[in-house]
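What you see is the complex with one protein chain gone and the rest in place.
Chain lettering (A, B and C) follows the sequence in which the chains are written, and residue indices restart at 1 in each chain.
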Amino acid sequence: MTEKTTNGIGAPLPRESARRLAEGRGRYVDDITMPGLLHIAFVRAPFAHGRVLKIEKDDAFEVCGVVAVIEGKDLAEICVPYDTNPTGVPNHVSAPQPPLVVDESCFQGEAVVAVVATSRAAAEDGAELVFVDWDELPASCSIEEAQADSAVPAHTNFDDNLTLKHRFGAVDVSDAFANAAHVVESNFDFGRQTGVTLEPRGIIAHWDPRTEELEVWQSHQVPWQMREVYATQLGLSPQSVRVTAPDVGGAFGLKLHAYADELAVVAVSKLMGRPVKYIVDRLEAFTADAHAREARAICRMALDPQGHILGIDARVDAGFGAYAMHPRGSFGEAMQAAQMIGAPYKVGAFRAEVFGWRQNKPPSGAYRGVGQPIACAITEDMIDLAASAVGIDPVEMRRINYRSTLDEGARATEAGLVIEELSLDRCLAKLINAMDYDRLRAEQTALRGKGVYRGIGLASFVELTGVGAGLYGPLGLTVAANEACRLTLQPDGSLTCATSVTDQGQGTLSALAQLIAGEFDIAPDKVRMIAGDTGRTPYGGGAWASRGMALGGEAAKRASERMREGLFEVAAGILQCEPSDLSLANGAVVGPKGPSGLTLAEIAAICHYRPYDSPLGKVPQMTIEESFVPSDVPYIASNGVHAVHIEVDPDLGTVMLLDYWVVDDCGTVVNPLLVDEQLRGGIVQGIGAALYEECLYSEDGQFTNGTLADYVVPMACEMPDIHVGHVTTPTRSTGLGAKGVGEAGTVGAPGAVRTALNDALSPLGARVTQQPFTASRILEAVMAAEAANK
Amino acid sequence: MKSPDFAYLRAESLDEALIALADNEDGIVLAGGQSLVAALNLRLQAPELVIDINHIPGLDGINVTGDTVRIGALVRHAQLMAHSGATRALPLIRAALPYVAHPAIRNRGTTCGSLAYGDPAAEMPACAVAMDATLVLASTDGTREVSARDYYEGLYETQREPYEILIEAHFPVAPTGTRALFDEVVVRRGDFASLGLAGQMRLGGGSIAAFDLVAFGSEPAPRLLTDVAQIALGRVADTGLIADLAQAISDAVRPMESPLATPEIRRRQYRALAKRALRYAMELSDA
Amino acid sequence: MPEDTIRFTLNGREVTVSARSRGHLGDLLRYELGQTGTHIGCEHGVCGACNVMMNGRVVRSCLTLAVQIAGAEIETIEHARSDRSTVALQNAFVARNAFQCGYCTPGMIMTARELLAENAAPCREEIRDAISGNLCRCTGYQAIVEAISDAAVTLREHADD
Partner (left out) sequence: MKMQDSRIIAAPRDSVFEAILKPEMLKICIPGAEEVTGSAAQGFEALVVQKVGPVKAKFRGTVKVEDVVPGTALRLVGEGKGGAAGFARGAATVTLADHPEGTELTYEVDAKIGGKLAQLGSRIIDGFARKMADQFFERFKKALEIETTFDGSTG
C-alpha cells in the first residue's frame, strides 16, 4: 500500500468523471444519430423450430417510410454465417448461424426478415405486413427432451443434441466412497436466466462505399473482438473496420457475444451503403439476448467420521441454445459449473462429468460468474448436508475442510485448478464476527419454538479472475486476453491514458485514472481516459472475467512507472542528483533537498518544445505503451465467504431477506467505494437468480414471461442491506496485486440463499433443490414433507 | 416496440367523447393511460381513434357527502390518496391505495380507469366489490348505475359496453368504527398481486357486527365471499374465529389454473394470508 | 396557434411540436427534441428509466402519448441543474457512487425528487418504497437509498439559504 491514500491506491474516491451520467449527459448508442440514418425492425420466428416456406414482402412497401425488406438470402451474398466450432472443444459443434434465417429456424424469436425504414415505428408497421408461411417442426425444448434417446434434433444438421462431453478429475472415485463414514447426495436444478441489462442491446452500422470503411457503434464489452468478427463475416480487412462502444447501460456478460441480429444490421448497411440503427426492444431482449445457467446436476460427497471430505462425484447437464454462442461458444458456463465444484476445499478424490445439450432456445453464453454460481451453490448445499450428517456446525464443517494452497508439489487441484494462496479461513473468521453468528443461531433456535423459521446461509467461493490467454488460445479461439495502456504526457503536464479495458458501469476507468494519478501524485481529473474505440485505443481484451483492474491496472502501473523513470532522468540531470533520489508530490519533483519546483508541466514543456534544454541531450518518450497478460498462471484466483439471514413463511411460501454479509479477498483494492458497489450489485443479481429469475417456456418452446412484470428481477423493497468486509492478499502475478471482483457477488449469492433456505426449512423436514426458489416451489417442498410426516 | 398510428381526439366535453365513442367501433378512451399506452406500445391494441378525456372539465372532482364519496373519472390514484376527507371516510381505500403499483403510476393512473378495466390482480376493483360501490356508466343513451358486485363477470369481462365510459364511482362512507382489512401477496412491492384479501369489519361489543370480504388476484374477477361473512356475523372476534374464517376463505376461493402455482397452493396461501389480515384487523383499536 | 401544432413548456421554454407526432413522450423528447437524458428501458411502464416531471409530478414518459401533453409543463434531467433538490441528489449520488452504468439514474433522481418534495426526512423503508418502481441492475439499491437519505439531510440543513 503506498503511503499516499488521499488519491492513489486505496482511496474511496467518488467518480467525478461519471457525474455527467447523473446529469443525463451520458451518450449511449440510441443517443447517437446522423443524417440519413435508417432504422430496422425484424420479423422474428414465432415457433421454437420451423422451416420458412414462403415470404411475401409486397404489402410492407405500402407503409410510407419503408425503404427495403431484406431476407436471409439477400444477405447470404455478402455475409457468411457464424461458424462457431472451436477446434479445442471437438464435440462442441454448431450449425452455421446466418444473420437472417434462410430456411431452418430453431428458436422462437430468431430474426427472419429485416424491414428498413426512415423510423423504427414505420419499420414495425412494415414488419406487421410481411407474411411468412411456416412449416412448424418438432422441437426439443427442455434438457430432458434434448437428452432423450428419441430426442428430436434441435437443428437438422445433427441427429442428436449432445454438444459437450467432458470429465474433470479421476476416472473413478468409488473407493473414496467405499470406506466413507458418511455419504450425502442431492440433485440440483437451475432455471434458465438472462442478463436483463436496463439498456437493451443496440447497434449503429455505417458502411461508407466511398472510403470502403465500416464504422460501428455498439453497446458492447469487447469492441476489438467485434472488429475481428465483422471483418471476418463480411470479408473485409480488419483495418477497415472501426468499432466504438460508447456509454453502455450495463452488460454483465450479455454484451460479450456476437449476435446474429446485430450482424444482420451490419450486413444490411453494407448492402445499402447507408447508416442503419437497431435497438433491441424489451420483448425481443427476452427471446433473443443470450440466455444462461439452465442446468441439472447431481452430486455425492464422501466424508470421514470427523467430517473431512474424502471425495466428490458430480454430474452436470447444461442446457445450451440452438447454436453455440459466437465466438466463444456456450461451453464456458457448463465447464466451470463442473470444474469449480469443491474448489474452496481439500476434497480428496474428485470426479465431475459435464454434458451440454442443444435445445430449441436462444444460444446460451457467459453471464456474470460463468458457471461458478452453480458450482458454489452445489458445493455449499452439499457441505451443509455433510455437516448435519456428521453432526458438526456448518461453520466448523467449512473451516476444517478449507484449502489454503495447492497440495505439496501439485501443479493444480484434483479438478485441474491452478490456485494461488487462498484466504478463506481469515475471510470466514471475519465474517462470523461481523454477523455475530452465535447470537443469530441462538435467536434462530428460540424463534423456531414460536413457529418462526429463520435461516442462516453460508457460501464460500473461489473465483477465477483476470483470465489470460491460456483459456481460449489453446481452444483455437481468436480472443485477445492482454490488456494494454498507452500513456501520453501532454505538453501541459496532464496525462492521457488510452486503454484496451472497457467500462460498462464498473468504474474501472475511474479507478485506472486514480491509479495513474497516484503514480504522479496529481488529481485524477488530470488523467483523461480514452476507451472503447478501436480507432483510438491499443489492442486488448476489453471487459470479461473481472479483468479490468487485475490486468488493465497492471499495464497502467507499468506504463506509469516507465514514464516516471524517463522524467526522473531528465529531472535528475537538471537537479544534479540521481534519479533514484527523486519522488513526486502533488505533480512536482521532490529532490534530495526537498521540493524542487520542477513540475510535470515544466518537464513536459522541455520534452515537447525545448529538448535542447534536457541535460541528457535527448528526451524520453512522451507516449509509452504497456501490455500485460499473466504468463505464470492462466488466471488469478480470488476468494471470499457470503452469509445471509432470512425468514421463511412456510404457509405463504415467502422469503424475507433480513441481512447480508460478505467478506471478499480481491487482493489490492484500488478504490473501495467502487469495489464494494461491484459486490453489492453482483450479490443482488445472485439473489435474483436464487429467488426470482427464470425464462418460462411452454412445453412447445413458446417464451411465456417476456415482460419486466413477468420475468422478475430484484427491485429495491425486497433487497437487504449488504455489509461488505475485506481481507487483502495481493496476487503475486502482478506488481499491483489486484484480483478481479466484478463477479464475486453473483458467484456466492445463489449458494448463500439456497443454504439459508434449506437451513430454515430443516425443522419441517423440507428441502428445496430447484432454483429459483419461488413461493410455489417452497410450498411444494413443505407440503411434501407434511405428507411424509403424516 | 413502437405503438401503431391512430387518430387522436382531445375531447373538450363528455358529450363529444361519448359521441366519438359511439360513432367509432374501434375507438378507445384514454384517461390515465397506464394500461392502455403500455398495450399500444406492445402493439397489442391498434385502435383507429384514441379519445382523450383528460381535458373534460368536471371529471376530476372528489365529493364527500354524508353517506357517499363520489370519485370522478379523472381522479388520479395519488390525488385520492392525498384527499384526507375521502380516505377518512373510506378506510379500506386508504389501506389499499399504497399497494397500487408505484408512485409514478399512481400520479397518472385513475381510480375509475382501474375500476373500469377490471384487471383480476388490481386492488381497486376488489375494494369496490367489498364496499358495494356503485359505478356510473355514461353513453349517448344517458347514464346507468351498476353495482360493483354485478359489474365484474369474468376474466377482463365487465358489464361496460364498448360505447360506455365509467364517469364516476360512488363509495358508501364506512360507518364509524369500521376497520379496513387489506393484505396481498406479491413477489415485489407494487407487482400484480398473486393473491389478496380486501374487506371491511365492524365490531360491536367484542363481536362481529358487520363483515364484507373479497378475494382477488388468483380469481378471474374479485370474488365476494358472502358465506364467509355469514360465519363471522355475531361471533366473538378471537383466534378461534380467525381459524374458522381462514379455513372458510381457503375453501371458498376458486383460483385459476396457472403455471405459477396450483389452486391447492393458492388455497394454502389464502389460509395464511387470512390469518395475518384478520389478526391485524381485529387488533386495531376502534380508531 | 396553428391547427396542427401542440405547444407545451419543456424545461422552462415554450416548445411546439407537430400534432401529428406519433408514439410516446419519451421518444418525442429523445428524437425530436434532442433531450437524450431521458432513457428508455422497457416501454411498458415497469422499469422507471423514462421518468420525467409533468406538471410537477413524476410520470412514466413511455406511458404518456406525445400528443397528450398540450399545455403541460415537462421537466427532464437536463433542466434539473436549476433545481436545488436535484443538485443535492446528484452530488449525493456521485459521493456515494450510487450509480454505475448511469442508465437508471435520471429516472431514479426524478422519483427521489418527488419523494423529498413530500417527505423531508424519509426513513430507509420509505425511500425503498418510493423507488420500488425504478429498476437498477448494477448497484443493488443500497447506495441509492443512502444517497437519497444524504440528500435529504443536506436539503434540511440548508433549508433556509
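Here, a contact is a pair of C-beta atoms (placed from the backbone, for glycine too) under 8 Å apart; a residue touches a chain by one contact, two chains touch by 3 or more.
Not measured: the values here are computed from a predicted model.
Note on the undisplayed chain: of the listed residues A:707, A:728 or A:770, the one touching it is A:707. For the options B:3, B:35 or B:111, the residue in contact with the chain missing from this view is B:35. Within the complete assembly, B:259 is the residue of B:58, B:85, B:204 or B:259 that touches the hidden chain.
By the touch definition given at the top, chain B reaches the unshown chain through residues 35-36, 38-39, 42-47, 117, 119-121, 154-157, 192, 220, 256-260. Taking the whole complex into account, chain A touches the unshown chain at residues 46-47, 108, 124, 127-129, 131, 283, 286-287, 696, 698, 700, 702-707, 709-710.
The rule we apply is simple: only the chains that are shown with their structure count from here on.
Centre-to-centre spacing of chain A and chain B amounts to 43 Å, using the average Cα coordinate of each chain.
Among the residues of chain C, those touching two or more other chains are numbered 22-23, 43-44, 129, 132-134. Annotation for chain B: residues touching 2 or more other chains are 1-3, 5, 42, 188-190. Put simply, chain A touches chain B in their complex at residues 119-121, 124-125, 128, 281-283, 649, 651-654, 692, 696, 704, 707, 709, 712, 714-715, 717-718, 774-776, 779-780, 783.
Of all the residues in chain C, the ones that touch chain A in their complex are 22-23, 30-31, 35-44, 46-47, 49, 76-78, 80-81, 90, 93-97, 99-106, 109, 127-129, 131-145. Within the complex, the chain B residues that touch chain C are 1-3, 5, 8, 10, 30, 33-34, 37-38, 41-42, 50, 52, 54, 78, 98, 101-105, 107-108, 188-190.
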